[in-house]
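Missing here is one protein chain; the remaining ones are kept as they sit in the complex.
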Amino acid sequence: MPAVKEIQEKMRARAGELLRDGGVSMALGWKRGEFCHDPEPAFFESEAELDNFVYDGFSSPLLSKYLIETIRKDKQKGEGKGSKFLVFLKPCDSYGLNLLLKEHRVERERVYAVGVGCPGMLDVDKIRAAGVKNMRSFDETETEVTIHASSGDKTLARRDILLEKCLVCKGPEFAVQDEVLAPGLPSFEGGDRFAGVTELESMSPEERFSFWRNELSRCIRCNACRNACPVCSCNKCVFDNPQSGVQAKSNADSFEENMFHIVRAFHVAGRCSDCGECSRVCPQKIPLHLLNRKFIKDINAFYGAFQAGADAEARAPLTNYEFGDVEPGAVVKRGGGA
Amino acid sequence: MPINAESGEFKPMIVAFCCNWCSYAGADLAGSSRLSYPADVKIIRVPCSCRVNPLFMLRAFQRGADGVIMCGCHPGDCHYTSGNYFARRRMALLFSMLEYLGIEKGRVRVEWVSAAEGQKFAITMNQFAETVAALGECKRLEDLRCQP
Partner (left out) sequence: MLLKLSLDKTGGLFTEMARDRTLYLPVKRGGQADFAPWTPEAEVCLDYLNTARSIKDFFLPQTENIAAFKREGKKITITPTHEEPSPFVVFGARACDVRSLDVLDRVFLSDPVDTFYKAQRENGVIVSMACAEPEETCFCNAFGIDAAEPRGDVVTWIAGNFLYWEAKTPAGEALTGKLETLMSEADSSDLKEIEEQGKAARAAFKELPLGKLSLEGWSGDDLLGKFTSPLWEKMSKSCLGCGTCTYVCPTCQCYDIQDFDTGHGIARFRCWDSCMYSDFTLMAHGNPRKSQLERFRQRFMHKLVYYPANNDGMYSCVGCGRCVAKCPISMNIAKVIKALGGNANA
């Protein structure tokens, strides 16, 4: 398996090729930021711009959702009709693209999807918590990351500094792709992604209530979770719509903290591919994945195992039904407590 | 919500979303049959149980409901063929989520009531009101601004 640096060079070369004569008018990737750990989603229109291209353990932002705006703007311009957009997809992002295709937010023929193996993305906060100050550069392999910092060099096991979402990776397969560069990167599968949910379920209602009050009361309603989510793609969100009766720019009451998060999780129930972006981007570190995974766990238990985004055709659990579905009353009777 | 000033007895405020074709007619029948159910059950008529957005349920709690119940046609009898099947999935997930957030599980309920089941309607409402009364005021999903 190739080193991450090699993959980056392969991607850069392939993007160059496709931009030059592959009928692709733009490549969605990542470019170098101000630090060594903050690559930013980037839109490359020429080979020359690719000098800044970067793909490493910090290329965590997902790119599939950007296709909506990219294609929309292209249509607005009215030129370059039919031009394709190259997008580099990590395995988890490929599920996002499938969902966008399924919901007709993105047209398949406008996308050239290149799957890239992912070594598992790194969490800069975990690195800092390990005592690293002022990271200057780093070398990575699939098992280890050596960090060069003003606090000295430090080698950490990759597993210990992975983002939460990568600890429960869905695996190295791509749900949708036109070609795959560097397949077969090991995934860090093995973690039980429902462990956190199960733990909460085993608590008493009072404990659960105070757990969620403590978490959700930190919400500042920045909407980062919503805007980073590949399936939160409504043209007008109910929470932005002054006509909706629930529009709010801040949580003026604890009820609104609850409502926003219940409704957001509900709106993506059966559509959430569990990419984990919501938790990654939350500036207040609210474990939002615990809400989404509760729905996923319930859907799997009530209606059979379902992976949103695994294909672009299957009906989502909430737009489907069976005659013998579980009754809501039966659902409520399970579990403990008052 | 309202507490009887004289007896100090707690009477829960209950919102019942009833589908137009079966359950609302069932409530009607309960009335015309002179069956009694608590006056604090506020019925909101909806075209189909499938019209009930989870947001509606939350909003009912926000506005002071202590319990929310959704009634629709029996599975298989939906006026629109399949509305109640979708509603059933939605409510199953919502109820499970509310419980997960620590909201007492007796506060929400789904019951299928046909137009001929006036008695079932009255019994359901009496039972539900009793359950909710035992739970007391809904504190965990209240909006302080909406208090009288």
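Going in written order, the chains are labelled A and B, and every chain counts its residues from 1.
Note that in this section a residue touches a chain if its C-beta (ideal position, glycine included) is under 8 Å from a C-beta of that chain, and two chains touch if they have at least 3 such contacts.
On a predicted model such as this, the values are computed, not experimentally measured, just so you know.
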| item | value |
| --- | --- |
| Option from A:Asn227, A:Gln307 or A:Asn320 whose C-beta touches the chain left out | A:Asn227 |
| Residue among A:Asp56, A:Glu215, A:Asp298 or A:Asp325 touching the omitted chain | A:Glu215 |
| Sites on chain A contacted by the missing partner chain, in the whole complex | 33-35, 38-43, 61, 66, 69, 125, 133-135, 150, 214-215, 218, 220-224, 226-228, 236, 240-242, 245, 247-252, 277, 280-281, 283-286 |
| Footprint left on chain B by the chain that the document does not show | 63-64, 143, 145-146, 148 |
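The definition used in the following text is that only the chains that are shown with their structure count from here on.
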| item | value |
| --- | --- |
| Touch list for chain B against partner chain A, complex | 54-55, 58-59, 61-62, 75-76, 82, 85-86, 88-106, 108-111, 135, 140-145 |
| Touching residues on chain A, where the partner in the complex is chain B | 197, 200-201, 205-212, 238, 245-246, 252-256, 258-259, 262-263, 265-266, 269, 291, 294-295, 298-299, 302-303, 317-323, 325-329, 331-332, 335, 338 |
